[in-house]
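What follows is one structure encoded as structure tokens, with my remarks underneath.
For this view, one protein chain was removed and the others were kept in their places.
The block that comes next holds subunit A.
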């Protein structure tokens, strides 16, 4: 019997009522009396020496309050990078200054060069057109390989080259890997591109800065996945505002997908300008600005080699990757191609020798940072593509080849520094074969062929590391912040509960699933429990939501805080019933004394805590509110197996995704419906990456895919009805809920099976041999590959 509330129930997403009825409160809905509007004049060339910004004609235009340029930020820090990477030779990465407004040089199309603050947005835009930029265009550095060549133009003149770092992982394994590859019976090599993407959340970024002279308080309302992180970065590194004078509020946020983790120039600008002008200052990104100022995702060029012995056992993996950083280091840019990518290169397989080399490169493009999956999709894609290619070369079944090499014993320490606590890759593959009806594929292929179409089947596995992560570990790896989370469980006198959580919900459904956990623990209805999130002045602390960490990390903090609350409530109940604390049991919202018929309701105890007339005041304080910080012992390791079936029109190269099946192991599950929804959304984004989305620059650094006329987002018609299953559950061993995280799996796990399916259709049906096609698999690319 499915439960109708608590852990395991598919409780309806309560937040959707306000989202679907137009009652959401997004940052752009915030309008403060007296607010001014800022328009950023953005660079229309990719690379130039900026000699001067002449604002004289614009200054006096109607409504203009002030025009800012880099000179106004001379006393202010640059936007910081949160992760220091140490390279193969023990050297720190090259870390250029990331100014709020372009300083001396323009480094990418869309970089803000000047900012006009005016009474209305139209006035600000009018005045921006009257600003004259004096610049000398320089050749743009766009192609990563060319950027690393001797004599290449430099994005940053004060760095020694365009190389941010040359990272080797694990450097000590390199020789053993080289030797294993030399001695291998078979080596499959694949060069591929992980295409650059634009996250495109439905809600564009918005920032509203506010300053109150009476108490010297700054407030920033912003579209963020992690308001505390923004407070930390902006307060400590950029503007020099202490935490108690800076409040960051992220109200309803209409999708993040990673791109709203980072601290952006516009946020610092609005906060700074609000004080400078003593007026609230608002900025709302247009969709065009979003394309050229939101951090982009992916953009790796990789060569991967997979070595196998004569029995088709994997013996070694070696990769060389160029990772595009764009023009500046965005907040977590440096960690994505390294620790979030290299550590995943074992995948689901017991490959003994692995070596990963990543060169991060500066180019005259928008900064690149984490996007749903962040590093893990890149790892999964190369590994699962090269395995498929090896299977084809060796003439073996790709599923068999995977099964043969699965890790089957846990815990398993990979050669790339992480230890998987649990998993059952055989079970998810078995489940996949069942739900995807792989047995029926041959018949479906015949039907397609009868229509003149080619049908292909692609399969892949994935493993990811979520719930980032033990602070002492990430600190050793270069993180400049801790990665715990925090929650306060505040029980009100009448027994209702507010839980202040550091996680931020922007589509994940926390407002529904977090109360399910508390409801289960205490036994009161879910609707008596609310979470509070997104405001640094209301919640204790928090590192926010990304990396599928909310439930595993913040949810664990919430459980710990709730345990403290329950322990205290038991003391109060023991006092009320004149029993000993050890005999008190809490069930279905009542405390009872074991072995007796004595009981008191949850509400009686909570009332006693706030009206302590009959209360053990000598032993415990009144009130019922507890906070816990939780720092996990390890990452969590969700895993799964995915299958995609496509039908390809050989005349046009058009591919239709006919079936998509996903068997995931997320450990324990709080709300199966929300989990399915997360997987659905992730797969849609993965299909988007595989089939449609491609962010393209020309050689001059102009963004060719700068609008929806040229950047293709997946639509309902582009995706099939998915079959998803998460009944394979190996609970996480080290967090109290046994949960692993499910937010990114779909986006990580789906691109390889899509591409594998298209290649299967071509290679198995058309008589043509095509080893690889780079994403997105547009009809033009598929057709060209078949010629």
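As a working rule, a residue touches a chain if its C-beta (ideal position, glycine included) is under 8 Å from a C-beta of that chain, and two chains touch if they have at least 3 such contacts; residues count from 1.
Just so we're on the same page, contacts and distances are computed from a predicted model.
Chemist: Have a look at "Carbon-monoxide dehydrogenase medium subunit", "Sarcosine oxidase gamma subunit", "ABC transporter permease" or "Diguanylate cyclase (GGDEF) domain-containing protein" and point out the UniProt protein name belonging to the hidden chain.
Modeler: Options "Carbon-monoxide dehydrogenase medium subunit", "Sarcosine oxidase gamma subunit", "ABC transporter permease" or "Diguanylate cyclase (GGDEF) domain-containing protein" considered; the missing chain's recorded name is "Carbon-monoxide dehydrogenase medium subunit".
Chemist: Of the listed residues A:176, A:396, A:532 or A:712, which contacts the missing chain in the full complex?
Modeler: The missing chain is touched by A:712.
Chemist: Using the document's definition of touch, tell me which of A:20, A:122 or A:611 contacts the absent chain.
Modeler: A:122
Chemist: Which one, A:189, A:404, A:764 or A:778, makes contact with the chain that was left out?
Modeler: From the options A:189, A:404, A:764 or A:778, the contact with the absent chain belongs to A:778.
Chemist: If the hidden chain were put back, which residues of subunit A would touch it?
Modeler: Interface residues of subunit A facing the absent chain: 122, 125-126, 288, 651-654, 691-692, 694, 696, 704-705, 708-713, 778-780, 783-784.
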